[in-house]
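Entry: chain A
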Amino acid sequence: MTLDEILQSLFPDGHDIARTDGLLSGSATMKGGAVAAVIGVEGRAPLGVDGALKLGGHVLDALERGGDAPVIVLVDSDSQRMSKRDELLGLNEFLAHLAKGLILADLRGRPTVGILYGHTAAGAFIATALATRVLVGLPGAEPEVMDLPSMARVTKLSVEVLTEKARSTPVFAPGLDNLARTGGVLETWDPSKPLADQLAAVLGRADTRDRRDALGKERGGRPKAADIAERVRELATRAG
Partner candidate 1 sequence: MENLTYRHKAKTRAPGDKPLALVGVVASGNLEVLVERVLPDTDCEVAIATTAKGFGDVWAAVVSDFVERRSPGGLRLSINDGGARPDTVALRLSQAVRSLEEGR
Partner candidate 2 sequence: MSDLTPGGTSESGRGGVSWYEASARQRVRLLLDAGSFTEFVGPEQRETSPHLQVFDLPEQFDDGMVVGAGTLGGGAVLVAAQEGRFMGGAFGEVHGAKLTGLLRAARDLTSTPVLILFDTGGVRLQEANAGELAIAEIMRAVVEARHAGVTVLGLVGGRSGCFGGGGLIAGCCSALAVSEQGRIGVSGPEVIETNRGVEEFDSKDRPLVWRTTGGKHRRLIGGADAFADDTVDAFRACALDLLRTTGPLTLDTLRNEQARLRERLDRFGACADARDVWAKRGVDDAGAVPGLPADDFIALAGRVAEPSHDAR
Partner candidate 3 sequence: MRDWSRDGTARDERVAAGRVLARGKAVHRDDAAKLLEALLKPGDRVCLEGDNQKQADLLAEALTRVDPAVVHDLHMVQSGVVLPEHLDVFESGIAKRLDYSYSGPQAARVARMLFGGKIELGAVHTYLELFARYFIDLTPHVALIAAVSADRDGNLYTGPNTEDTPTVVEATTFKNGVVVAQVNEIVDRVPRVDIPGDRVHFVVEAGRPFYVEPLFTRDPGAVTETQILTAMLAIKGIYAPYAVKRLNHGIGFNTAAIELLLPTYADRLGLKGEICTHWALNPHPTLIPAIESGWVEQIHSFGSEVGMDDYIRARPDVYFTGADGSLRSNRAFCQTAGLYACDMFIGSTLQIDLAGHSSTVTTSRVAGFGGAPNMGSDPRGRRHPSAPWLKAGREADPDAPAPLRRGRKLVVQIGETFGDGNVPLFVEKLDALNLAEKLDLELAPVMVYADDTTHIVTEEGVANLLLCRSPAEREQAIRGVAGYTEIGRGRDRAMVERLRARKVIQRPEDLGVDPLDADRSLLAARSVKDLVHWSGGLYAPPAKFRNW
């Protein structure tokens, strides 16, 4: 689906979203009339200090306005922008700032939903789609924590060997399915049905607690994370 088709299907009652330099920011009318804040990255743009600050500011503005309408994050991005300037200026703080804004929104009763409709990778992924309460994917989305050729370089294994290994475990290879099995993506939407309905359904049943590790365990992609985290939590709670 193109971004226009997605926006049309998500917000049939209209939206006011600015699209500049690969960044999306604006608002949209939800089914039922609530006005959601929308941010995002399109066209596989990298996310650098300037973009992260702009999106972060948009989220904070929405929070300032109050209410309990959702914040929607649409993502088709590159990785974080890799440059000396970005690192010099402290890209980690800018990306974290955006992520903190999204997480705080959720904690303040503004459900956050990430919609991954294209590519994303590494730090850009963490700061946007993975900072939401719920992340869903559209068919064809290609999240990529680390691409196989880069992995091949570092692990000194061939891409063929890595591809073979990826058949037995979803834990390292790129792709929507692998990420879903490790618990990162809640569900993949059906583009042939109205996205607005699917969004409403997700908002209706989303948990405010972070349950991605439990989901990864259920789906077999992350066998240990949920249990380890829970054991540590219990021990630490008792010790504290």
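Assume contacts are C-beta pairs under 8 Å (C-beta built on N, C-alpha and C of every residue); 3 or more make two chains touch, one makes a residue touch a chain; residues count from 1.
These made the cut because all candidates are chains of the complex that A comes from, given by their letters.
The structure presented is a predicted model; accordingly, all values stated were derived computationally and were not measured.
Touch between chain A and the candidates 1, 2 or 3 in this complex is found for 2 only.
Those residues of chain A lying in contact with candidate 2 across their complex are 49-50, 53, 56-57, 60, 63-64, 80, 82-97, 99-101, 103-104, 107-108, 122-123, 125-127, 130-131, 145-146, 151, 154-155, 157, 165, 168-173, 178-179, 182-184, 210, 212-213, 216, 221-226, 228-237, 239-240.
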